[in-house]
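Removed from the display is one protein chain of the complex; every other protein chain stays in position.
When the chains are written out, they are named A and B in that same order, and each has its own residue count from 1.
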Amino acid sequence: MQHVMKPNRPVGIVGYGAYIPAFRIMSRDISRLWRNEQDLNYLPIEQKSVPGADEDTITMSIEAANNALARARVNPNLIRAIWVGSESHPYAVKPSGTVVAEALEISPHAVSGDFEFACKAGTEAIQAAIGFVGSSMADYALAVGMDTAQGRPGDALEYTAAAGGAAFIIGPAEQAVATIEGSYSYVSDTPDFFRRAYQKFPEHGNRFTGEPAYFHHLRNSVGTLMEEMALKAHDFDYAVFHQPNTKFPVKLAKELGFTRDQIKDGLLVPKIGNTYAGAAVLGLTAILDIAKPGSRILAASFGSGAGSDAFCLSINNQIEEVRTLAPMTTHYVRRSVVIDYGTYARWRTKIIQT
Amino acid sequence: MNKVAIVGTGQTPVREHWELPIRHLAVEALLNALNDNNHAVTPQSIYVGNMLSGALSEQEHLGALIADYAALEGTEAVKVEAACASGGAAFRQAVYAVASGTVDSAAIVGVEKLTEMSGKNSSSALATAADADYETSLGLSFVAINALIMRRYMYEYGYEKEDFAYFPAIAHNNAQQNPNAMFHFAFDKEQYRKSKMIADPINLLDSSPIADGAAAAIVVPLEKARKMTNKYVTVEACEVGTDTLALDNRKNPIYLKAVERSTLKAINTAGMNHKNIDFFELHDAFSIITSLSLEASGFCRIGEAIKEVQTGRFNIDGQLPITTHGGLKGRGHPVGATGMYQIVEAVQQLMETAPSALQLDDASVGMAQNIGGSGATVITTLLKRTG
Partner (left out) sequence: MDIPRYWRLRNQRYKLEGSRCKACGKLFFPPRQICTKCKKREMEPYRFSGRGTIYSYTTVYQTSERFEKQLPSIFAIVKLEEDVLVTAQLADIQEWAVKIGMEVKMVVRKIYEEKQTGPIMYGYKFRPLIDVD
């Protein structure tokens, strides 16, 4: 039985856009506050992105989606779905997507709903968009993976929980800058990380997050995709994996036979942190910014709870025309205003305000 | 149209009047005016100038309330609102009523109580003078709007922040001699430089204070005034000009077009020219507004008010004294009352009842100018002494 999914009508990414907030906090500053800098040799990343006090998943989705629309060069009226995947939707009840749709002049002829699947909510939205366009229900669909993740102050997650993400306009393959050749998703009930309703900060299963969660699911999603598409690691020019820290994706890549060279361009976590639903897809935009026509990309997310979506993409000639139509991912990575822990704590509402 | 004269004035000190409700302040000033100069007038109508009684005292319907508490039960009474120009606007209505012959006497009382709730409430209430949809609901405070004007003015005409210290310094100097003023201290340039920023470049010493107070006047036809007393002042003109509420809708945000409009109309109505005007009670809500008022009124060339003030021209002993009783900055700015304080103070100069240190010699024409919002409503009144 074939597990890899391919739509009836070939589809691809018609436009893509990244967004990362301007602000950063150094891991060293977090350590100074909570661990007296005793763990400087073990810090999971150098610094992470912090959203401005006036930013949330909705505003950041608008920015990334505007960039995607600029590159797609399609009439927003033709986009028939807006799906925002996030674990930090500003509202528990009220969709993020309708605000994005209104701001981009996509509404009203569209479907919209929020996706939540921890760090793979964005790729989940992409899978849905592939089906939506691939079945010809619509010509274009907008899928966004975006997060403003929160870690409990002093928790290990605080070092990495960051903000950012990417938006993709999925459309017919003949107009695509990157054709989606196949995708595969793998899920199981694995409580490695979760946040209960009404809770501000998540809980995580410590070492459980590694082997039975991250590695198991990614190993299976990527393994199945490659096996069924008869592709080996060396058939890809680039690979990007979910990146909760620097160690996990590097270790996984090695195990799956990918070289450091293949993953280095999509590995943004040391400079911006774990952007959760934005992590794998932001890495993908960084690769789309530089990949030559004809090259092949493997992109795979991981979401706690748990599951993984894996995609095989090939770059088309059109990509050369669209790259400079919006800020590139590296522009956002470089745009770095370092703030102190006090500012960060205030903006992230870690200080109790009545 | 009948010519109109002011036969009495009254005021309360400008203070944080924690112990007094808004009705008491208004009645106090009103009764003082009605009994001024030892003649008791029973007004046929009462115009109350007030901006924020609804928002801050949870009390609208001030007209009937004040008539009742002033023991003038049954008398026509309404509230007039035009933001910080409410006092001037009420005065204009009273002048109309008397000039038209509809009534034989009218009382105007400007009253404001800004200290009833917390300062934050007062800030948001005062901001209702600006454009709610496109300024205040986006987070702009009233001070911020004036700061945007000041920064651009500094940029276009090449001034430094400290250059503006002259205007509040004059106001504070004069206020020291006015027992009804809120502030009785002077300051130097160093204190001005160190003053707390509210909305950069506007600091605390640029800003008129939130305060409570009431000021009142009685107007009658000139013929009637002559029969009543020899102490009266004639209203030579009271003219209104308007402009866009939102600052950014103006062709030139650093020029107060409504000031120009209302001043020209007033001078024209009075058949005067600028040289006839001996002193100018201007609306110095912020230092920058003093500059813009002097320029748009035609007393200084555009961009030059700050050069002129350094010559001493606007000092109490200068050629054109301004804010002779302390202005909004020194006397205080109980918004809806301010326009009436200006008129009361101008009358005091013309009747020679000003505090001795502030009394001008031989002043015969005074100009009072009340501004609502950041220049959206401007009411210019020209008053002349008799004899």
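Here is the rule we go by: a contact is a pair of C-beta atoms (placed from the backbone, for glycine too) under 8 Å apart; a residue touches a chain by one contact, two chains touch by 3 or more.
Model, not experiment: these values are computed from the prediction.
When the whole complex is considered, the residue among A:33, A:74 or A:103 that touches the unshown chain is A:103.
The missing chain, though absent from the display, is touched by one residue of B:64, B:144 or B:302; that residue is B:144. Chain A residues in contact with the hidden partner, per the touch definition given at the top, are 21-22, 52-56, 58-59, 62-63, 90-91, 99, 102-103, 105, 324, 326-328, 331-332, 335, 337, 353.
Remark: the residues of chain B touching the chain excluded from display are 118, 120-121, 123-124, 127, 132-141, 143-145, 147-149, 151-152, 155, 196-202, 246-249, 253.
In the analysis below, only the chains that are shown with their structure count from here on.
Chain B has its Cα centroid 59 Å from the Cα centroid of chain A.
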